[in-house]
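So that we are looking at the same thing, I have put the structure below in structure tokens.
Of the protein chains in this complex, one is absent; all others appear in place.
Take a look at chain A:
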């Protein structure tokens, strides 16, 4: 069925000449997808499989080894086998028509076998040459432990999550023989005497050999406990058959325990790498809380840890049947059930009364109220829909009142996208577990985001930043070089045309199942291509944000992600009823969202059934053909990964500075050595210079010089150490300063640094008209290059030229920026990597502060927008009209280094601006920028024009 790809391949240029990708596509098409069993009764699918580690990245170009990946867990309670079977039957008509069970079994067996075969083929040579895997320092393979244990046997550590509470809930009695070991952990151990060899063993204590695993138990879910292993210790407590029950019974509540297992010869799993347990446990906890949450594993523990913080979501009915007053009947939905939230639940009468009454008093729906629970200030947001009221209570220290409305509106929109309306989301009983999960994610992300990301490499998120960036009606965009962009767009368009294979109507001579309305493509959480209308893009993005799919993909851990669900795009849902253009109405179709992720790529496809495709009946599950085609698209795109990575690694343009460079030296000097060795920028730069032997002297020298030469300190900065004013100089003026102990080598390093940090500057000074050329090459934005060029006058072009010069080069003072294109629904900000390169101790603080301030700035813009709309009509002349439309708003901040120890001198300070501006002409934009105070005021004005250079 995949021949069509290769036929089409001619138009895809060189991509498909890559034999491996075709092979991998074929590989996929050949076998039953493993997400098949996870499809739920209503057709929804959320299948997430992690791929571990670096080996896989290396292999990624060659094959997509889905079989090797280990972990996958059901998203929600497993469906009965019969239903799954039914599902498959009613799934697409084009594919398998209910295979005979035997055939299916055979397939599964084949799949099981495959990894080993493949591995044999791939690593065969290596394995035969050295039987024990090479001891790698980096990878911590089990081989290293050989000295500790005897013989071929090795110890491995496995973390499993146990929940004794589940035992109480389940009706199954503890089986006498297995006890807690079986019931709690899911490990079957048959004591020797019961194995029926007649003679009872003399030994009282027996080693706990795993004789079997209980399905769906923690032991089998973790995928690392094998039959034949011996359980040696639980949380470092040695266990035997004698004490195991006692040890396990001591576990009070849901918790994670570390099991030490003695395993027989490690086979050759070590080379596959991804199941090497020691590496896993040492590098990070098995999986981050986020992934476990997404998998729908037990959320009790996470929820418990924020139980003392008051937060709640309730869906209340405003219409009460007073005839049959039942306890709590007005609560249609409620989450969570904790002590603090029960207090909020107790006062739901307040919410209902206020909602009912205030509309009459002040002439507007209630939006929010603030309550004080003991010491906690809680903001409650309201959303009324027909006769029901959604109430969301959040702690004030997490969500400022300024932004509460945005948060609530986003949740409501997400729910509407997922369920069509709030009523249909909350009023069906069988939605409850899914809503619990939804809101668990919601609260966890808001209240303890750090906990979710625990163990992942990503920097700790800051709440304000998340609030601000997620709250923007836009998606983070990554500008790509035009040739890559074109390639990506071509591949996507080809996919969307859906005129191949089983997706084309010619294939079966039937109407196709779905029309592809459009798709968008993410790479490491950046949007790199979008073929969806803005509102649809925002809908899709809200869903992705809510389920944290974007950060997930950026952390290199997604082996395979397949999501399928019916969605209700808001634009289409509303547009259908009130269509403005006569003679045209939106087709009344049903819409489905298909998200497929492979490693760093994630593609979201919006499908329509009905309209010109055949109408959907019932709740169809994901169609393999479409999933496979998306996968094939992603595999094709993988060729471009190198190019995109190159873009991500490129020096930031416009250049960014690190706040720490601007603080006078005294504290920085102490950290200098550590800085040079730890700072990714410097080490990277050192590495970038060819043939530089990074001796320690040379390095520290280099570090110092680079730090010195970067900023021009402003007059307002107090406490400057009276050192050089060379900062303003160009490379040539710094070089003499180096001379006392400089070698040609270090001078060259300096040059190297300039090249990599300041390339934007060299572009800018490239001569007349160079700006347009340079920036176009750097930031291809396909949208409105032409109009922009036309609207700019000669003078403005001149200023833009200055702007680029200003923000680049040696005295670059730009710290951070966010530019939102309102029309496209995208925003541009420095990439995570660019920010990470500018490590420093103050810079992260500064960015946090920037985001917090942006919350306020954007709130000021927001408040002025509706006023702007009605301005012409009825602008009241006498007061009572607020501040009026805000165009620009800026705040000046002062920062001091933390723990300043020198008593004699006042701490040095650094001041910087955070400025936001809303532009309505020529295109609506919002622009937020953060830069050092030393910029002369006139350039501040011009810094905004930078946005044009950026957007080009």
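Methods note: a contact is a pair of C-beta atoms (placed from the backbone, for glycine too) under 8 Å apart; a residue touches a chain by one contact, two chains touch by 3 or more; residues count from 1.
Here, contacts and distances are computed from a predicted model.
Engineer: UniProt names the one chain left off this complex as which of "DNA polymerase delta subunit 3", "Protein fuzzy homolog", "Radial spoke head protein 4 A-like" or "CSN8/PSMD8/EIF3K domain-containing protein"?
Structural biologist: UniProt lists the chain left out of the view as "Protein fuzzy homolog".
Engineer: Which one touches the absent chain: A:159, A:233 or A:396?
Structural biologist: Of the candidates A:159, A:233 or A:396, A:396 is in touch with the missing chain.
Engineer: Would you indicate which residue among A:39, A:219, A:293 or A:366 is in contact with the undisplayed chain?
Structural biologist: Considering the complete complex, A:366 is the one touching the chain left out.
Engineer: Just to verify: which one of A:245, A:470 or A:888 makes contact with the chain not shown?
Structural biologist: A:888
Engineer: Among A:234, A:261 or A:344, exactly one should touch the missing chain; which is it?
Structural biologist: Residue touching the chain left out of view: A:344.
Engineer: Using the document's contact rule, name the residues of chain A that touch the chain not shown here.
Structural biologist: On the side of chain A, residues 343-344, 346-347, 349-350, 353-354, 357-375, 377, 396-397, 400-402, 405, 464, 845-846, 848-849, 852-853, 856, 859-860, 862-864, 866-867, 876, 878-895, 911, 937-938, 940-941 touch the unshown chain.
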